[in-house]
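These notes concern the structure reproduced below.
Of the protein chains in this complex, all but one are displayed in their positions.
Up next is chain A:
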Amino acid sequence: MDDQGCPRCKTTKYRNPSLKLMVNVCGHTLCESCVEMLFVRGSGNCVQCNTPLRKSNFRVQLFEDPAIDKEVEIRKKVLKIYNKREFDFSSLKEYNDYLEQVEDIVFNLTNNIDVERTKQIMEQYQRDNKDIIQKNKAKLTREQEELEELLLQEQQVSEQRRLETLQEEQRQLQAKRKNKQALLDELEISKLPAAVLLAQHKDRAVQLETQIEKQKQNVKPANIFSTGIMMGQTVSFASVSRVEEVLYVYQPLCIDTYGPPVPELDQLGRLGYLNHVRTASPQDQAGGYSSGLACHRAIQDAFSGLFPS
């Protein structure tokens, strides 16, 4: 990276570490002092490609390859217009085709292929899709949203952790101090020999430790509502894009049993079938069971497949 330099005054990063390179829309570099000198009037032509440039459009070069700087610049501009989201399309395939189209436009603009025509296409698009562009301006893509959410979560977790450790430390310190004080008191008043007291104290200290340990594992963060929505998250009320598809229509089930017709459930008693099965006890009926159900199923089983097909 040290051999990067200004093409006009031939200063390099190696010779002047504080050299600041600038890029304009055409993708050619100039160092800051050259920019100051050449563009005193606020506009001029590029030294290398003669494109008319404005001084205010010069940016600090971020990347080693100035072409990338140019591309990113163009891309940002294009994406401002082509800002449709995945849910504006009915299928993934269309969305992918759209993405490719966008990519083509960026590619053409950066590599100076068909610039005029591409610009026309862009303008055409902008006119056609004014509403959507306006609407999508504020919206993030779904993935962007996901990322934001993750970041938020991360922040919350780290914040919580910091608080927890702080509290924990204080609690421990207090407990230990209390324990020590208790020991001193006991040594003062108790009649037991000191060795026993010390041993007791040691036991207690160990218990305390384990208690603290257990508490540590029990703490669970509570930053999610029971519905799964994050606390503090804003829920968007934007209309959901309409999905066009045929509605489902119920069609009654029709089974060919290859057998004589099975009597209906409510006819079973009249036809005398129920006389041959165990009557349901009150306990059974409490659960919604009736002897007719079992009987009906048994008859269905028995009748099906009786006729050879």
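Points worth noting:
Note that in this section contacts are C-beta pairs under 8 Å (C-beta built on N, C-alpha and C of every residue); 3 or more make two chains touch, one makes a residue touch a chain; residues count from 1.
Just so we're on the same page, contacts and distances are computed from a predicted model.
Look at the chain that isn't drawn here: its UniProt entry, checked against "Putative lyase", "General transcription and DNA repair factor IIH helicase subunit XPD", "GPI-anchor transamidase" or "AP complex subunit sigma", names it "General transcription and DNA repair factor IIH helicase subunit XPD". Considering the full assembly, A:K93 is the residue among A:K93, A:K137 or A:K191 that touches the omitted chain.
Of the options A:C9, A:V47, A:V72 or A:A175, the residue whose C-beta touches the omitted chain is A:V72. Contact residues of chain A toward the unshown chain are 1, 62-65, 68, 71-72, 75-76, 79, 92-93, 95-104, 107, 141, 143-144, 146-148, 150-151, 154, 157, 161, 216-217.
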